[in-house]
Each structure stands twice: as structure tokens, then as C-alpha cells.
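Attaching a single structure in C-alpha cells format; questions to follow.
A protein chain is absent from this complex, but the other protein chains hold their places.
Each chain gets a letter, A, B and C, in the order it is written, and its residues are counted from 1.
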Amino acid sequence: MENLEQFRAETREWLEASCPEDMRQPMRSDEDQCWGGRNWVFTSEGQKLWLERMAAKGWTAPRWPTEYGGGGLSGSEAKILGEEMARIGARRPLSSFGLDMLGPALLLYATEEQKQQYIPDIINGKIRWCQGYSEPNAGSDLASLRTKAEDMGDHYLINGSKVWTSYADKADWIFCLVRTDFDCPKHEGISFLLFDMTSEGVSTKPIKLISGTSPFCETFFDNVQVPKAQLVGTLNKGWEIAKYLLTHERAMIGGFGLAGGGMKGMGQMAAAKRGTKDGRLRDASLRSEASSFEIDEMAFGLTIERITDETKAGQGTGASSSILKMYGTELNKLRQELFMAIGATDALNFDTDSKGALVRSWLRSKANSIEGGTTEVQLNIIAKRILGLPA
Amino acid sequence: MENLEQFRAETREWLEASCPEDMRQPMRSDEDQCWGGRNWVFTSEGQKLWLERMAAKGWTAPRWPTEYGGGGLSGSEAKILGEEMARIGARRPLSSFGLDMLGPALLLYATEEQKQQYIPDIINGKIRWCQGYSEPNAGSDLASLRTKAEDMGDHYLINGSKVWTSYADKADWIFCLVRTDFDCPKHEGISFLLFDMTSEGVSTKPIKLISGTSPFCETFFDNVQVPKAQLVGTLNKGWEIAKYLLTHERAMIGGFGLAGGGMKGMGQMAAAKRGTKDGRLRDASLRSEASSFEIDEMAFGLTIERITDETKAGQGTGASSSILKMYGTELNKLRQELFMAIGATDALNFDTDSKGALVRSWLRSKANSIEGGTTEVQLNIIAKRILGLPA
Amino acid sequence: MVMILSEEQQLLKDSAKAFLSESAPISALRAMRDAGEDHMPELWTKMSEMGWPGIVIPDAYSGLEFGYVGAGVVLEEMGRTLALSPFLSSAVVAASLINQLGSEQQKERYLPGIASGELTAVLAADETGYFDLSSIETTASASGDGYVLSGNKRGVIDGHNADLLLVVTGGNDGMSVFAVERGAAGVSCETRLIVDSQCAADITLDNVMVSGDALLGSLGGASEAMEFTIDVAAACSAAEMLGISIETFERTVGYLKEREQFGSKIGTFQGLQHRAAQLFAEIEVSKSAVLAALQALDANSGKRSVLASMAKAKCSKVVRNATEEGVQMHGGIGMTDEFDIGFFMKRAAVCRQAYGDYHFHADRFATLRGY
Partner (left out) sequence: MVMILSEEQQLLKDSAKAFLSESAPISALRAMRDAGEDHMPELWTKMSEMGWPGIVIPDAYSGLEFGYVGAGVVLEEMGRTLALSPFLSSAVVAASLINQLGSEQQKERYLPGIASGELTAVLAADETGYFDLSSIETTASASGDGYVLSGNKRGVIDGHNADLLLVVTGGNDGMSVFAVERGAAGVSCETRLIVDSQCAADITLDNVMVSGDALLGSLGGASEAMEFTIDVAAACSAAEMLGISIETFERTVGYLKEREQFGSKIGTFQGLQHRAAQLFAEIEVSKSAVLAALQALDANSGKRSVLASMAKAKCSKVVRNATEEGVQMHGGIGMTDEFDIGFFMKRAAVCRQAYGDYHFHADRFATLRGY
């Protein structure tokens, strides 16, 4: 306990000294995130310094082993780091699919050489990764993928296409599910490959969403050569890694259900905008809806904490990522609906500047219950895997 | 139009003269209904007179043909009669499964002799009917019934049992689905029989519900002899009559979704009990819920009107009874929840006198979405028959 | 009142459907947007040739005097194809207000122009974004034979394209309405693109001088006519949302019948079947709500306001449900701009807010019902 208090004090001091002032301001929009990578243009000197300083301590990945550049913190220490960052409103230094998704899978499934090669550049933000999972027409039936990797002796030859690849047009490397055996049930015969997006034969085409933004791409592979050393795990057993990653992704997307750090509560926001009467939000119907939402939001936030604590204590319930994904994304859709109601006619603005952010974010949220496994898929998983209901 | 105005004036005059004072009071509970039948004990002279007077004009069944004792009114006239009865708060003179269910089926499927024999006693309330449909373990799968009717030459021999028979212990006769052929798909081989509940071999056992009341029975048939003349429609084609009747039943149960005549609105009731502040219901959260409910209730009431009008105009949409049944019963469950919230701790009373009426009615309402075809069955019907979704 | 359309109303609906699917399909809206435009003047010309702008306007002022049920069935069809026009704002809402409040001279001056489609007018009432008419701060001061108007109006859809603004003023004397030419000195518009590809205008009135005959009705005497106008706007906007719900639902059910996943049509999954069936029932219920509200306007019945707020509140909820399910059941493709379903969600967002949102009308409903 004393050590933890000491850790807290030192961390606080270091953060006070190291976190640039502009990295303590709330993010105004997604544009304020730092994604890193070969072609990243820092939006400010502060953003650059903040990433460098945090990466140097391994604190972009606080719990990963120090041998690959991670922070090597215990769970309790990492929690303290999070609390202390929240205390001063410090932004996350690096947003990254490498940190949130690929890294944990590499730590579990990759060879020592692969870990040495890929993990440090995830931690210091040198390489930006994207995820090649979904394919056209596959939809929720992810395992029906048809992108082909042929064994050409020293390399695989990749042909096919992916869809819903987040930021493929901005990423340096891709982690990708490919079919290496067509003569077996669909969940077998899938392998997990890593390759450079500048490889010859890779091309991307952004998909314009109803929100007007294009965070996703279609990605095409035309005779792309991938060295065999870039296969992770066992040939034809990639579905196991895929499932592990999907679980991670769900938990991450489920985090959408949480209110942003330091944000005002929904009800307070409504009261500030709509006005009060006798100390109560003027619109009684909106007040009821806001309180119902905040009750769920708070209970959901506590559920993430509880499940995290239970998992640490080895008491995890299995498909909890499906619960969090399903609940968190539905909650976020409701949150965005309430933002729209509070914003009233102003919220309808669709200008490309920050005035249109509200409605774009509202439209974007409708994908939450589709991406990373639809709400329906999560409900099926809960019904079958947790509740054991018959097929 | 002139004729209708004249009809309205005459009807108003007749009702004013003929409806006893105590039959113009709102019903306090189900106990105030008049069900008629051989063993009926009128609760007042007014109840007796009211039934006799209305039956004499055929106005217990206003639209049925005069040749069987019905009122012979047109749709517009019947509507006016209803409006004029509502105007003075006149109670329904006779509650009856004969009127609501069997009668319409007889008019459609029975022989002339059968109509002459059974319909007049339905109209004048001399015979009280019950309905023998559900069987133990059949549940929603009604057509899987196993009660057997063997052809014994001049009569059928009935063996088996029914469940959820409403008021079987108080009824004089039963209309009953029986299996007359076991060697065919389940929807075929079903026949529709009428017989006297005092027949040898018929016995009933009331089922106590969670509300503490016993409106339903188990009904047992042990070698009951039924004359062949009491078969309605074609042998083995009883399922057609059953479907027709289920549709009627659904529409009737869907009527639960309507507020009782002359009742105060939910919100007004809440305001009267909970109190107001600045002219608004004091509890803002309850107020929101009440207005949301009343909006649905009003829109639903209008939907019954619209569907009725469309049906009259030959524009009916098919499975509308499923929509009304599903929506109306869910609405009634919500209504009862709101009554409980408004009644607060007083509403928890479970005394057998009128103090316990609220909570019993709340408990009773939970069966609305089960009886007469569950909500799930209605949704299946809508999905498949109206929307044409694939099986 | 019998809750079915008369033969004339049904004919109008059928012809509106035929015309709109031909002349204003979704692809027309997409083309307009992609061209950077915010309205469809040619479509309005065609609608005007058919006399639609005169549907609710009395015969005496060159209207068709076809009533609100007529306007509603046209709006329902407009909701199905998302046709953009000043039909609701000018020909229905503004025309109704002028007809309620104006003198004989004023009606003669404005209504025939609106009925022909040559003049478009728009209500400039709200200043809060919440359609909170109790908070109007725009003032009218007497000045000579006329008035000077000052204030700010917010989020007036298509306001910058209208010829005439019906400016509502407030203050201690009560609400008044002035007919102000958009081009009048002191009137300025700041327009902004909104989500359904239209523009909304924030309008500033800076000491705008108007003559005495710009005042519709008496000074401070507009409350009753404004209540009527709110009812018109609510019921007719509900009709448009009904059309959006129906069209979105039909497209979604169509998709359920054709899309395959896990080796089956997704329409075979009971989870989706039940949600579709529930939504169908909700749409059936909102149909009745809309028709009753429109009929009550035509009859000017005592239940007019209750029914109008009921219809707006109900349809706001149902159209939200219908468009959300529409996107969800289409899955990823439903989120792409290339696919049409998102257009319905966007227009629905605008309709839900216009003339008072769910909370506004649920509150008004409760107040009208006495609690």
C-alpha cells in the first residue's frame, strides 16, 4: 500500500511536469486524437512531446512488459496512472489499433522475434495499424471470408478484398484474416497475417458514411506478396486469434457506453442549455429521460469496473465482452439521441466545421450496434454461450 | 341521414325511459357484470329489468338478424345505440361468450335448425356458454389438442380434458374443439361440438390464479355422450371455425387496450391523487410516463375505430385482430402498472374486498398477453401473414 | 367522423404518389445535394402547376379548399420520397396562419399568391431552438402609422428562400404576427446547411420598419391563431413523418426478404421478425393518430389540439424507431452514403425537431389534458 501511495505521488509529479498544457484540454472532436504512424502530422508541439514522453516511459502501454518497451506496471499501478491522468484531464497520448487490438494478440500468439519486431513500434506510435476482417457480403457472418492466401514457397500470394477497414487509407500495416484452406469447414482454414500497406498490389478506397465522414475503407489485394515470417500463430488456426481480438474489440466498443472523462452529466448539460425553473430542468419530459439515461450510464460504468475487477480476480463470466459491447453501444446511441434533443434545432447543423459535429456524431453512433459484431450477434452469443439456450 | 337522426332521438328517449338508475352507475368491479344463464342470480331488480328490456328489443345483439331475436340494426344505427348508451353511462346488459364469440360463428357456420335452437337463448341470456379450446400442455400450440370424439353411430363419445375454460363451473353449455381424426396433420381432423355442461361425465375444477380469483377451470370429459346434431359445420373441418373465433376473441381482448368508458384520464387521475404544483402533476417523472401512455392509448383507440371503419368499407388489412390483440393487451398491462404507481402503497392491499381490487386487477392483466394467443404468437402471425417474412 | 379517406382524398393521394415517385424520387434529392443546392425550384413549379400550394386555401382566395386531410395525404407521400419543397412551411403552415388571422384585404393580398406557388411565406416564430413561444423577445414598437421590429429568429428552415416572413413578436401585450418581406431593410439571414441537405436561416431583424397593414390581426391578439397554427404544423409534420416511417419500413422488410446471412434469409430470424411486427403495429397506430388529427383540423373540433400534439409526439417516436431499425437491419450498408436509407434518418431528424419535438408535444398534451 505504501508503495502504491509513493507511486501515486511520483506519477502525479511526473505528469504535472511532463504533460503539456494543450494536452490537458478536453478533446473537441475526433480530430484531436493522435494516431501516430509514418505519415502522422502532429497538430501541435504539445501533441508530439506528450507522445514522446509517455512512450519513453512505456506508458502508452502501461501494463505491457518492459522488454518490448511497455510500462511494466501492475494492475493497481496502471489504475493509479489512469486516475492521475484523469485528475489533470490529460489526453490519451496515442490512439491506436496496435495498442488496443493487435498488441495483446501478439503478446499471446506471436513468436519472440515477431514481438521484438512489432511491439516497440506500436508503443512508440511509429507504425499505425489497421484491421482486415470484414469482407463484402459477409456481414455478421465473419468466418465466411474469401480473401485467399496461396502458399508460394517463401511467401503467400494474397488476392481478395476487405471492407469496413478502419482508416486503411491512413494505416502503415494491416493485420489481416485470410483463407489458407478452402477444403474444410469455414472456421478452419483461416490464417492471421501481417503486412505492409505499401506492398505492391494493395489499394484502398474510402467509404463515405451517412455522417459524411469516411473512417472506413474498402481494401483490395491484387497479387500481394507477404513473406511467410509474417504469419502469426499456426497456419489455418487464425480463427482463434480472430475470436480473441473480436472479444477485445467488443470490450473497446462497449466503452462507447461510458461518458467522456470530465464531461458534464447529461442532465446538467440539458439544464445549462434548456434552462431551469425552481432549480429543476425546465422541460420535465426531457428531465425524466435524462435521469433514466444517467442511471443506466452510471450503472453501466460500474459494470465495466466490476467485470474488470472480477476478471483480475479470476472470477470472469466468459462472454462479458458481448454484454458490454451490446449494452455500451445501445447506451451510446441513446446518449447521442439526447444530445440531439438538448441541442434542438442548432443540433441539426451539418456544416463541415465543428458546428456540424453533433449531428455527425449522432449519425456515426448508429454504426455502434453494427460494427464489431451486431447487437443481434451479441445477443445470440449471450443466449447460447452464457445462458446455454438450445440452438 | 334524417332517419338516423330520428333513430337517435327515439333511442335516446327509449333508453331514458327504460334503463334503470342503478344500471347507469359505473361498474365498480367485474362482480357488477351480468352473465345470465340458468343459475344466474340477479344482483338487483334493475339488472334483471335491464336485461329483459334490452333482450326484448334484440339490443343485446343489436346487429344480429331479427328472425333469431336480434336487433337487426345497421352499422350506423348500432353505433348510435352505443353512443346513446355511453351518453347516459348505461351498462352492458349482458356479458356473454355467446354474444361475443359463439353467436357470430353460428350465424356463419350453423344449420338453420341450429341457429333457431341456440341463438335466441344467447340473445336473451337464458344460456351461458363457455369455450373449450386449450388443453393441458398444448399452450400456444392450440391445434395439438387431443380431446377425442369417437363416432358411436348416433352420438359422439367424448374423452379428454380442457384447461383455461373461462367460467366453466358457471356455464350451462360449452362450444368445444375435439379431435375426430388422429390420422392426419394436426390442423385437420378437428371438429366443433356443442354440448350441455350438465351431461353425464362432465366435471370442472377451478384454477386459482395469482390474483386470488378463479375465472378459469380445468374441464374433464369422461365418456360424455353428445348427439350428432350438435356438430357445427363439417366433420374434421372445425379448425376453420376455431380460427374464425380466435380472430374474434383477439379483437375482443384487444379491446382491453381501451380506457373504460367515462373514466378519467390516467394523468388526471394521477394529478388528483398525487397532487399538483403550478397546475402540473407534482411528480414530473410520473407525469412523463402518464402522457406517454395516454398518447399511445388515444392512438390505439383511434386505431380500433379506423380498422372498424375500414373493415366496414371493405378495406380491411387481414390480420388486424392480431395487431389489436398484441397492442391492446400490452397497453393494458402498462395501464395497470400506472394504476399501481398512482395508488402507491395503498395499491398493495390484497384484502378480498374492494380495497384489494387494484392489485388483483394488476395481477390479472399479466394474463392478457398470454390468453387468446400470446403476444409472441400474434407477432409471428403479423410477421408471416401480413409482412410475408419467410419461415 | 368516419376514419377512412373520401374518394377525392384517395384520388389525391394516389396522384401525389404517382407524381412524386416519377418527379421527385430519392435520387433527385441526392442529385440536388451533390450539386450543392439546398432546394428544388423546378419541383415546386410542377407542384404549383398541379395546384398543390392551394390545397388548404379557401376557394375565395384561389385555393382548392381541399382541407388538411388532403394536405396530410400529400405530405405522407412527400415523406415517402423525401421530396423537398415549401409545401408544408408556406402553403400549409404560413397560409393557415394568414387565413386565421388576416383581414379580408390581407388574405386577398397574400393567399392567392401562396396558392399559385408564386409567393412563398414562412413562419419565423422560435427564438430558443425549442419552439418555446413563451420566450419570444422580438419586439414591435409603434412608429407613426407603422411598427419597428427588432429581434432574432432561429433555425427557420428555408427562411432565406421565402419571399415573406411571418414574424411573431412577444412582450407583455401578448403575441402579434407581422408579414415582413424578406428583402425589407434591416432583415438579414445567416444560413447554415442542416442534416437533410436543406438550409436553415437564423434571421436578424434590426429596426425593420413596416407599415400598419403588415400587422395580421390585432396587436397582441395572435395567441389563438398561433395555437391553431401549431396544431396545423404538428399534425401535418406528423403526416410527413408517417410517410417516412412507412417507406423506411417497406424498404427494410424488403431487405429482410432478400439478404442472406449464415446461410438463411435474415427475415427468417424470429428476433428480427418480432421487431418488424412490432414496428408494423406502431406504424398502424400512428396512421390513425395522423388521420384523426387531420380530420379534427378540418372539423375544427374541440379535441384538435390534443389530437395534433398526440400525433406529433407519437409519430416522432415511431419515425425514430423506424429509421433506427431501418439502418440496423440493413447493417453496414445502411450506414453508407451510397445507400438511400440514411436519407430517411436525416430527414426524420429534421421533422422530429420541427414545430416542437417529442418533449414539447408530450408536455403540451399533458397540459391540455389537465395535468
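Operating definition for what follows: a contact is a pair of C-beta atoms (placed from the backbone, for glycine too) under 8 Å apart; a residue touches a chain by one contact, two chains touch by 3 or more.
Note that the structure is a prediction, hence the values are computed from the model and not measured.
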item	value
Touch with the omitted chain, as defined above, among B:212, B:227 or B:388	B:212
Contacting the left-out chain in the complete assembly, out of A:90, A:241, A:323 or A:357	A:323
Contact residue for the chain not shown (choose from A:85, A:99, A:158 or A:270)	A:270
Given A:30, A:151, A:310 or A:351, the one touching the chain that is not displayed	A:310
Residues in subunit C touching the chain absent from view	269-271, 273-274
Chain not shown, touching residues in subunit A	265, 267-268, 270-271, 276, 279-281, 287-288, 290-292, 294-296, 298-300, 302-303, 305-306, 309-310, 313, 315, 317, 320, 323, 326-327, 376, 378-380, 382-384, 386-391
Interface with the undisplayed chain - residues on subunit B	134, 139-141, 163-164, 207-210, 212, 274, 283-286, 289, 333, 337, 340-341, 343-351, 355-356, 359, 362-363, 366-367, 369-371, 374-376, 379
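The working rule: only the chains that are shown with their structure count from here on.
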item	value
Farthest chain (mean CA position) relative to subunit A	B
Where subunit A and subunit B are represented by their mean Cα positions, the distance between them in whole Å	55
CA centroid of subunit A to CA centroid of subunit C, Å	40
Numbers and ranges of subunit B residues touching at least 2 other chains	280, 287-288, 291
Residue numbers of subunit C (touch at least two other chains)	362-363
